[in-house]
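What follows is a single structure, and I will ask about it in a moment.
The other protein chains are all here in position, but one chain of the complex has been omitted.
For subunit A:
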Amino acid sequence: MTKRIIISAMAAIATCVFSQPAWAEIGRVRSLVGEVKIIRDGRPITAASGVKLEQGDVISTGRNGRVGITFLDNSRAALGPGTEVALDEFTYDRARQTGSFVTRVNRGSLGVVSGNIARSRQDAMRVRTPTSTLGVRGTRFVVEVK
């Protein structure tokens, strides 16, 4: 009986893991200067040009840090000095070029050129700040959080 419960639990966990493609690449670090940190599942990973980013990653820059990122839907982002941005949600159907994209700016400055997700549906791309939610309907903008 116990064994059966364990097997059921393992099957449930496996289903959960495989139905969540959260490990998939959503974008890449393309340029960086100064101090840049990436936290994935609570642990730091090395920040370098070409590093693949995943849903849930939190990226931060130091006082002199800057980082430029490209995403699968052709959107692009730049983080200025003293910034922390969380890539909370990114789902994208490459064939249909639709999806949803939610970032959270905890502090600092985020410059964005939006891509296919913002075009696919009203407010499919959103940016959250500590007090507000922004619906992105295109295309170039800057969010600053003090």
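Assorted remarks:
Quick note on the criterion: a residue touches a chain if its C-beta (ideal position, glycine included) is under 8 Å from a C-beta of that chain, and two chains touch if they have at least 3 such contacts; residues count from 1.
In this text, contacts and distances are computed from a predicted model.
The subunit not displayed here is recorded in UniProt as "OmpA family protein", chosen from "Polyketide cyclase", "YdbS-like PH domain-containing protein", "Family III CoA-transferase subunit" or "OmpA family protein".
Considering the whole complex, the residue from A:I45, A:V58 or A:V113 that touches the absent chain is A:V113. One chain of the complex is left out; on subunit A, the residues touching it are 24-25, 27-31, 33, 48-52, 66-72, 74, 76-78, 80, 94-95, 109, 111, 113-114, 118, 123, 126-127, 129-146.
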